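Mind looking over this structure? Questions follow.
The complex appears here minus one protein chain, its other protein chains still in place.
This part shows subunit A:
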Amino acid sequence: MSINLDRSQVIIREKRLKSIVGYQGTIKDLAEQSQSGCLKNASRGFSQATNCNSGCAQGYLSSITDAAIVNHGPIGCAGDVAGANAGFQWGQRIRGWNQRNVRVINTNMSEKAVVFGGDKILKEGILKAYERFKPKAIFVTTSCASGIIGDDIESTIKSAEAEIGIPVVPVFCEGFRSQIWASGFDAAFHALLTRIVKPAEKKRPELVNVINFVGSGRALITEIFGRLGLVPQFGTQYSSIEEISRWSEAGATISICGTLGGYMGNGLEQNFGVPYVTALQPHGISGFDDWLTKLGETVGKEKEVEEYLAEQKILAAPELEEIKFKLKGKKVVVGMGPSFAHNYIRFLEDLGMEVVWGFSWHYDAKHDHGGCPSCTVELTKKDKDIPVSVSDQQNHEVINLLSKVKPDIFIGRHPGMSVWATKMGIPAIMVSDEYSAFGYQGTIEFGHRIIDALTNNNLALNLSKRINLPYTEWWLEQDPFEFLEQNNKRTESENKKNVAVR
């Protein structure tokens, strides 16, 4: 579906990308069902707390350097701002900047506002944000409460904008609207694409937009791109409004994550003529090779890329061999967002490990360029079919499965998940930095991280001996996906095969 910038509201992933949060099967089946268009979401008779898209939208936008956010809702909907601020402190720290706090104001919606409407407090919030921060733009993020009571956000915003003369941009991200929190990234990018990015006055073919999060890999990418004659422009976090307004000037856009970058990348391509590189994620060798090669093809630097990669291959070969030798046959369970999950599955298999289960917290049946996600398609090319599920951080499914398959290690990415494997005595790694396992050196470092985690697991072992899990014995005896109401649910015997105790 093409990205429509005439709308003020982004179309949620369920509708746009046929995304789901409930599925159990194998990677080949998942890809086949999504390609044939018959993939359906399965609901659950039991569910646990997940996340909402407002968190992604707000968190992502809050680190634009000269913008402010007004979160229109009760104070709890800004509860994640302390976390966004912690991330922001880190991002400023690694850039050597003077650290300041994120600029987010919450309208503190009370019972009165819920009954009589919140338009007035929203207007006050916007004016207050302008007075306090003198920002170059203000983003207004919505909440369940403001969404349900039907505040006329757009007209309030228009009137505030007329008064203060800077863009005041709505970001529709009510938590109940989408079950897929990544819809919040799209909401954030939609706001940038509709109101901030301007048509290019001049083109800069050497410039490459790099969509990422905190951006710890900046120095390395700058060096690599420099050898190719390219200049990276990182963002949109830690960028200014002015910088983002000129993202249309670039020769290409590339992203560290297909889940994150798809909307912005395709939006820039469809509406501003900047090609988006839809490659694998640059984690692990094959991912990095593909990422850089596709970039080279897009901007006409094939030869330079080829040379660079050939050189890296030789340099890294001995250490990679050593790592593969140590990790051969180790059983791993992966639990991440869809792009990271399917990319890490490939990467860990490339290291010689055996991925015994892959959880992705949601799954997009297609991406905004139209096709099935490349990282998923890539996995279907392997002989081995990998058991996977789509479980939006459903802890009961994860714990139950881990207790049955007993992997050597769990590798996750979202806060509050890897810790549960640890409590079961299973070594765990949380990939919080998006540039973990990036490129050749990153791959080697990550390999050593796994080896270290396997070498001394005493913390997890000691914890597991003394800690009780909150699950009943009954539950741990059930099939992990007992509560998944999947129409074409695999037969029990097939299930047993996948979840066999290994």
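FYI, a contact is a pair of C-beta atoms (placed from the backbone, for glycine too) under 8 Å apart; a residue touches a chain by one contact, two chains touch by 3 or more; residues count from 1.
Keep in mind that, in the parts below, contacts and distances are computed from a predicted model.
Visitor: For the chain not present in this complex, what protein name does its UniProt entry give, out of "4Fe-4S dicluster domain-containing protein", "ABC transporter substrate-binding protein", "Bordetella uptake protein" or "Nitrogenase/oxidoreductase component 1 domain-containing protein"?
Guide: Options "4Fe-4S dicluster domain-containing protein", "ABC transporter substrate-binding protein", "Bordetella uptake protein" or "Nitrogenase/oxidoreductase component 1 domain-containing protein" narrow down to "Nitrogenase/oxidoreductase component 1 domain-containing protein" for the missing chain.
Visitor: Would you mind spotting which of A:Ala42, A:Ala78 or A:Ile345 touches the chain that isn't drawn?
Guide: Residue touching the chain left out of view: A:Ala78.
Visitor: Can you tell me which of A:Glu124, A:Glu243, A:Asp350 or A:Glu445 touches the chain that was removed from the display?
Guide: A:Glu124
Visitor: Which subunit A residues would touch the chain omitted from the figure, given the whole complex?
Guide: The list for subunit A reads 45-55, 70, 73-83, 85-86, 89, 99-101, 103-111, 113-114, 121, 124-125, 128-129, 132, 143-145, 148-149, 174-177, 179, 181, 392-396, 415-417, 419-420, 468-472, 474-475, 483.
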